[in-house]
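Provided herewith is a single structure, encoded as structure tokens, for subsequent inquiry.
Let's turn to chain A:
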Amino acid sequence: MMDQETYVTADGRTIGGVLMEMRNISLRFGGVKAITDISFDIREGEIRAIIGPNGAGKSSMLNVISGFYIPQEGEVWYKGAVRPQMRPFEVARQGIARTFQNIALFEGMSVLDNVMTGRLNHMTMGLLSQAIWKGKAEQEEIENREVAEKIIDFLEIQHIRKTPVSRLPYGLKKRVELARALAAQPSLLLLDEPMAGMNVEEKEDMSRFILDVNDEFGTTIALIEHDMGVVMDLSDRVVVMDYGKKIGDGSPDEVRNNQAVIDAYLGVAHD
Partner candidate 1 sequence: MLDAGETAQETLLEVNNIEVIYNHVILVLKGVSLKVPKGGITALLGGNGAGKTTTLKAVSNLLHSERGEVTKGSISYRGERVQDLTPNDLVQKGVIQVMEGRHCFEHLTVEENLLTGAYTRQDGKGAIDADLNMVYDYFPRLKERRRSQAGYTSGGEQQMIALGRALMSRPETILLDEPSMGLAPQLVEQIFGIVKSLNEEEGYTFLLAEQNTNVALRFAHYGYILESGRVVMDGVASDLRENPDVKEFYLGMSDEGRKSFRDVRSYRRRKRWLS
Partner candidate 2 sequence: ELTFPSLSYRTGPYAANGIPFADGYADYFTLLNERDGGIGGEKINLIECETGYNTEKGVECYEATKGSGALLYQPLSTGITYQLIPKATADGIPVHSMGYGRTSAKNGKVFSHIFNYPVNYWDGASVGIKHLLDLNDGDLSGKKVALVYHNSAYGKEPIRTLEELAKKHGYELTLLAVDHPGQEQKSQWLQIRRERPDYVLMWGWGVMNQVAIQEAVNIRFPMENFIGIWWSGSENDVKPAGAGADGYKALAFHNVGSDFPIFDDLKTHVVDKGLAAGAGDQLGTVLYNRGLYAAMLAAEAAKTAQEIHDTSNITAAMMRDGMESLEITEEKMATLGMPNFGPEFTVTCENHGGDGLGAVTQWDANAEKWTLITDFVQSDQDVLQPLIEEDSAAYAAENDIEERCN
């Protein structure tokens, strides 16, 4: 079932084999069926969108991927093997980073510190050497700081580097969250509505960032978004969910013309 066949997209990116595969996932909360028997895969290097009406179970799906929700049924395959049940932080250490729909930044810390938390899994110094600081710990800190600063540069948030996150407007917070996730240098990046609450200009910026990340670092991206323009333009393949069920899966064009998708979600055929 693992198909490792790779191909090259129209704009010259290489899409690899299957990186992650969800098999027959079902998730219930008491009586609420958030996800019912959904399967789909994410291939290496692609931008995979998940769309669907409100309450369809998209965020829940991301939570399953990042190990926060444990599905009652189904398996998660990652890098060619079934992922055993593990705690979310272990999932993160396997190279999966994400952003959240309701921003989950560390409000009490500065932007820089928030981005640096993304580097935590790359920092290994023990308690004692950190307490003494001089030497190895400082060295490690600086190396990671350099990575973080690069990402801060990349996302153009240098000017707010030292600002406490709680003072930022909504849109910038989203960007900082992206920076934090990128700082982890993940192999799979999950984005939950990264562009909610942005105007077109900002969405353009954000799109650019996402494309560049995908391009430059080869990061695989799974993304939830309600702006159809963005989804259709950016993604290689789209999964459509409704009421916890999968109602469509395919290239943007296929999805766009799928009657079930139009009925459940788009309302009108999107240009």
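Selection rule: all candidates are chains of the complex that A comes from, given by their letters.
Just so we're on the same page, contacts are C-beta pairs under 8 Å (C-beta built on N, C-alpha and C of every residue); 3 or more make two chains touch, one makes a residue touch a chain; residues count from 1.
Owing to the predicted nature of the structure, the values given are computational and were not obtained by experimental measurement.
S.K.: Given that all of 1 or 2 sit in the same complex as chain A, name the one that actually touches it.
M.R.: 1
S.K.: Within their complex, state which residues of chain A touch candidate 1.
M.R.: Counting only chain A, the residues touching candidate 1 are 11, 29, 32, 52-56, 59, 101-102, 156, 167-172, 193, 196-205, 207-209, 211, 226-230, 233-234, 265-268, 270-271.
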